[in-house]
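Heads up, one of the protein chains got dropped from this complex, but the rest are sitting where they should.
And now, subunit A:
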Amino acid sequence: MEDYKSVIPMQEGKRHVIAAAWHITKALVASDHLTDDLRKILTDLDSHLSAMPAILESEGVDFAEFERQLKHAEEDIMSWETNQAMAWDSGTEEAPKYVKFIDEILTLIESLRSLSNEHGKAKELLHRADRVLQLAMSWLEEELVHLLVQNKQFFEPEYMSFRSCGADVTYDESFTSVEEDTEEAPKRNSTGSESEEYVVDLVHPHVIPRLKSIANVMFASNYGQEFCQAFINTRKEGLDEYLVILRMEKFSIEDILKMEWKNLNYEIKKWTWVMKIIVKVYLASEKRLCEQIFGDNGSVSTTCFTETSKASMAYLLNFGEAVAMGTPQPEKLFRLLDMYEVLDDLLMDVDALYSEESGSDFRIEFHELFSKLGDFIEATFAEFGNAIASSTSTSPFPGGGIHPLTRYVMNYIKTLTEYVDTLNMLFKDQNVEDSNSGFELENGQEIPMTYLLRSITSTLEANLINRSRLYKDVALQHVFLLNNFHYIVEKVKGSKLGQFFGDTWIRQHIAKVQQHATSYERATWSSALKLLINNGNSMSKTTFKERSRSFSIAFEEVYKNQTGWCISDPQLREDLQISTSQKVIHAYRTFIGRNSANDSDKHSKYPVEDLQNYLLDLLQGSPRTLQHTRRK
């Protein structure tokens, strides 16, 4: 195809000259001052000139040129069909051949169109040229899809393999199998920094110029609609595929509402993970891809982006809606907080991605879901408090050890400290309402969080006190509270919780523990110790015998009961044993010593050393008895 551009002015010019000559001739013929000869010549010329356009056409000189070029183009396009490599895969640097080709076809079509009203031949050629253009366009459309599919790239984050991480605090209602607290605080997926502003190439960069030129050419040829449809559908398929790679499954709302917590927990973790990758990385990159290809054609770029992403985004949104429709249950709180934090983090991105009018519904829906989740978290938190308050039992917890509820609540609130900023934000208003709730706050504490945590531990303490009343033995009541309160204090001291509860609280609670220890000792030993004391004087032999026997019985009783009880913390147990030992052994030794005249060795059943050893068996949680040692 050579340039027809030079052909056209020549042809046009010729026609104009002929038309002008004809007009002049006509005017001359019509004038009155002509000789007959001259009039005859002019009349002949007039008829010649009037026939000229028809002659020009029938001569077909210029059309032959058009036709030659068209034929060439038709051959070209046929060769594309059969030999793909020729037009495309050879070299990427030079401007693709098709750009020039289409350019020429378009010029040809334009020329023919302007002639087609007067010339049947032009009409026919235009028809052929349109056909060539259509062939080229459908070819380009396939090329577009081919390029998009073959050069598709998926973002693989370092944390691509989804691990089911994130805090889990389990509470077994049966109270039987509660895992010992995992001391290393469960690390939350703090992927925030990793995916920040992470725009990647979703299509290999080396084909971007080609995609762009296809877009330009197709839009210039008025085939923009085809381009958009092919682009949107292929990219949408890419996004679907990516979600499959991320193992995002589709669930109906009914499925989600009926899902067991274990599975839903997993799906929510995946959702928060997927949301971050999709919004921060994938969609940000998709948007850039659209901008790269459509350049300054902003509205097309926006439409394509929105159309590509909306179905998947709608699904992700509906998943959130479905979760927020569920019943508030304490175990959900951490996942809800995760979702809330993810949305909090993503709202700005969503606003930016869908900043145009067409995306306004999306923006609003995301903001609404965000606030819905906030409300749901508040309800769930309240439910957590209710659950603690209403967790009651009719039988005492065996052995007086640390109740699973205590472990559960403390691990639960320990995990809550990971969400301190979010919780402070969410419960900002609630704190104002309850500011006169009697908690004195120390400087620098996070106000709402402190209030929340303390209200939970007060509820727990009240619950434990109620539970302690189930024990008939007062000493065991104190062992139970001692164990549990000590656990609470240790948990607070040994974690971030300390900074929310403050030193005053910790001191007060250590004092409470101490108080229960003292009360325990008193409840256990006071009556037995009374037997050993006799105002510093020696007693009569019968009294001594009587008291010694009573003491042995009392001691055996304590031994029988309290070897089965348990103080879980070894340090606490040791402290208590030392303290007991100091009081009991000291009194016993004095008792024996003072009454040595009464043949004490014979009448006292237990030597001091034995007694000391027996004391070490107490509160170990393995029931024993001293019965068999009586009177060998």
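Of note:
Simple rule for what comes next: contacts are C-beta pairs under 8 Å (C-beta built on N, C-alpha and C of every residue); 3 or more make two chains touch, one makes a residue touch a chain; residues count from 1.
Keep this in mind: contacts and distances are computed from a predicted model.
One chain of the complex is hidden; its UniProt record names it "Protein BYPASS-related", one of "tRNA (adenine(58)-N(1))-methyltransferase non-catalytic subunit TRM6", "Cysteine proteinase", "AAA+ ATPase domain-containing protein" or "Protein BYPASS-related".
Checked against the full complex, the candidates A:A64, A:V149 or A:A462 give a single residue touching the omitted chain, namely A:V149. Screening A:S47, A:Q134, A:S393 or A:Q571 against the full complex identifies A:Q134 as the residue touching the chain left out. From the options A:D32, A:E75 or A:E254, the residue with contact to the unseen chain in the full assembly is A:E254. The chain not shown here is touched by just one of A:D44, A:E118, A:E156 or A:D240, and that residue is A:D240. Contact between subunit A and the unshown chain involves residues 81-82, 84, 116, 123, 126-135, 137-138, 141-142, 144-146, 149, 222-223, 225-226, 228-231, 233-234, 236-237, 239-240, 243, 249-255, 257, 310-312, 314-315, 318, 321, 325, 361, 365.
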